[in-house]
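Since the structure comes first, as structure tokens, the remarks are kept for the end.
Here the complex is missing a single protein chain, while all its other protein chains stay put.
Naming follows writing order (A and B), and every chain is counted from residue 1.
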Amino acid sequence: MSEAIGIWISALLTVMVFSYLLGDNPLYRLAEHLFIGTAIGYAVLVAYYSLLRPKLILPLVQAPLDNWTLVVPLLLSGLLLGRLNRRWHRLGIVPLAFLLGVGVALTIGGALFGSLLPQILQTIVSINPAAEGWNVALSNLILVAGTLSALFYFYFTADSGTGLGRVKSGFVKAWRGIGKWFIMVTFGAIFANTVMARVSLLIGRLQFLIYELPKSLR
Amino acid sequence: MKSRLGRSLVTAITIGVGLLILANFFVRNDLLSLVQQTLLDWAIILAAIALILGVFNVIGTHLRKIRGRQSGWLYSIFLLAAMGAVIIVGLADPRGPASPVVSWIFQYVQIPLEATIFSLLAFFVASAAYRAFRVRSVDSFIMLVVGLIVLLGQVPIGAAIWGKLASAKDWLLSYPSTGGARGIILGAALGAVLTGLRVLLGVDRPHAQ
Partner (left out) sequence: MIYCPSCGTANKSGSKFCNQCGHNLTGVSKAACPACGAANPTENLFCDSCGAKLAPLVTKGSEERAEIKGLSLPTKPLDEEGQGPLDGEEMPAAQEEEASVPEDTAKEDAGLPEEGEAEEEMPEWLLRLRAASPASGEQPEESAPSETPSPEDWGEFPSEDLEEADVPEWLQQLEPAEPMPPQEEPSAPEVEEGEEALLSDVWAEEANRDQLAAEPAEPEAPAPAEEEPPALKPTEELPQQAEEAPGGIPALAQPPSDEEDLAAWLQAEGPVILEPDEGEEEEEDIVFEPRAGETEEAPDQGRLPSWIETLAPEGVLPEELGGEFVEEGRRTPEAMGLERAEIPSWLEGLRPGRPGEQMPEAEETVEESGVLQGVVGALRLVQDIDPLPSSQMRPMSEPVAATPAQANLFADLLSRPTSSVVKPRPVSAAPKRERGFAWLATLLLIAAVLLPFFATGLVPGGDTVAVPQPVSDLAERIRDLNETDVVLVSFDYDPGVSTELDWPAEVILEDLEARSVNLLVMGVTPTGPGLAARFDIPAGEALFLGYLPGQEMGLQRLASNLEGIFTVDFFSNAVSDAPFGVKSLNDVALVLTIAASQETVRWWMEQVGTQTGAPPIGAIVSAAIEPAVRPYYASGQIVGLVSGWVGAQAYEEAAGLPASEGEGGPAALEAQSLAHLAIAGLILLGNAVYWGKRLFGRRA
């Protein structure tokens, strides 16, 4: 029963959102605000039940002496919530600094060991046609060239120089041009895949209206 | 904090905490690991509190809108009502978000709304494909050709158009596209490391007011 009502309500809300195709209208605005309200409420519930209640409130309430270290995050949380008040606004900078330090360290370590090193190491691929065959060797060469030239594009600029500087700038310009092409290839692939993803979403919602709704009528 | 001492203290917190956590990437030590776990636990709690803070901000904004009868204040009432209903119903049940009522709201209100809003993007993509995807240079020509190959190669109809379209798509995704994407990832990672180092060395103080 509740499922049938739920499907009808879903269908109604779906149509309200699709009405945006005809232009911005009160039905769409209402649906949009409903969505934001429910999403925020749900996120608060999840944050409370998954984290704040079991990891902060209950330990401090049930066994404060065992969990005395939780006073620190409690205090920091209080300072953070103090940002709502203009008078205590500045005190909120301490927990923010704490979060910043943690985030920055994770970013550095993660980027270094999770992205930079593995990706650089894996760019070292064999381009030896004798070992890999011409197909693979050429493809690997393209992979390496693409990686290097795309990096060139982001990190180097060329200005006209004289003499040796001219040679250098010509070299950089050429590589940047090639890098731009490779980036365009990536963007083309991303565009096509994005189209595919969005079309899937549309097909799913239309399928819901076409299949699910009639099913619930039966 | 206005005082110099305050600013220094704040920067010291950032650098100290950051170094303690970063050390774990380089050194395997039980004590260091324990310190890192404790700091991460606290940070996770703070992240949840930051979410609550954001919610309070939203509530305040919409309450002001309602009080001031600003444009769209009626919608703000619905927003706050929906938020309040979900929270109240969820708090009333010890299972919280897993309670039947909240699950029902999640399944039949939130998911359809969000999914349909996202599905509108397909129309914008189609419209943009006609109006904005114009070949004006070699770069955009490359993007167009690759886009068409991948677009048609991904779906079964591509094989019906040209038998080798799917393998061309695979090759494009595996080599040239991966090369470009890898360059992007490396560039972003380098930038992230440098920016992070600047903060850890105290050169940048993004939180400073």
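In this text, contacts are C-beta pairs under 8 Å (C-beta built on N, C-alpha and C of every residue); 3 or more make two chains touch, one makes a residue touch a chain.
This is a predicted model, so every value here is computed, not measured.
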| item | value |
| --- | --- |
| Per the touch definition above, residue among A:S19, A:S169, A:N193 or A:S216 touching the missing chain | A:N193 |
| Options B:A23, B:A85 or B:A166, residue touching the unrepresented chain | B:A166 |
| Residue of B:L20, B:V58 or B:V155 touching the missing chain in the full complex | B:V155 |
| Residue touching the undisplayed chain, where the options are A:L21, A:A131 or A:L217 | A:L21 |
| In subunit A, positions touching the absent partner | 21, 39, 42-43, 46-47, 49-51, 54-55, 102-103, 106-107, 109-111, 113-115, 118-119, 121-122, 143, 186, 189-190, 193-207, 210-211 |
| Touch list for subunit B against the chain that is not drawn | 24-25, 28, 33, 36-37, 40-41, 43-44, 47-48, 51, 94-98, 103, 106-107, 110-111, 114-115, 117-119, 122-123, 125-127, 129-131, 133-135, 144, 147-148, 151-152, 154-160, 166-167, 170, 173-174, 177-178, 181-182, 184-185 |
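Assume only the chains that are shown with their structure count from here on.
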| item | value |
| --- | --- |
| Chain centre separation (subunit A, subunit B; CA means) in Å | 4 |
| Complex contacts: residues of subunit B adjacent to subunit A | 1-2, 10-11, 13-22, 24-25, 38-53, 55-58, 60, 72, 75-76, 78-87, 90-91, 95-97, 102, 104-123, 125, 129, 138-140, 142-151, 154-155, 171-190, 192-193, 195-197, 199-200, 206-209 |
| Partner subunit B, residues of subunit A touching it in the complex | 2, 5-7, 9-11, 13-14, 17-18, 20-21, 29-49, 51-52, 55-56, 69, 72-73, 76-77, 80-81, 83-84, 90, 93-109, 111-113, 115-116, 119-120, 123, 139-140, 142-151, 153-155, 179-189, 191-196, 198-199, 201-202, 204-205, 208 |
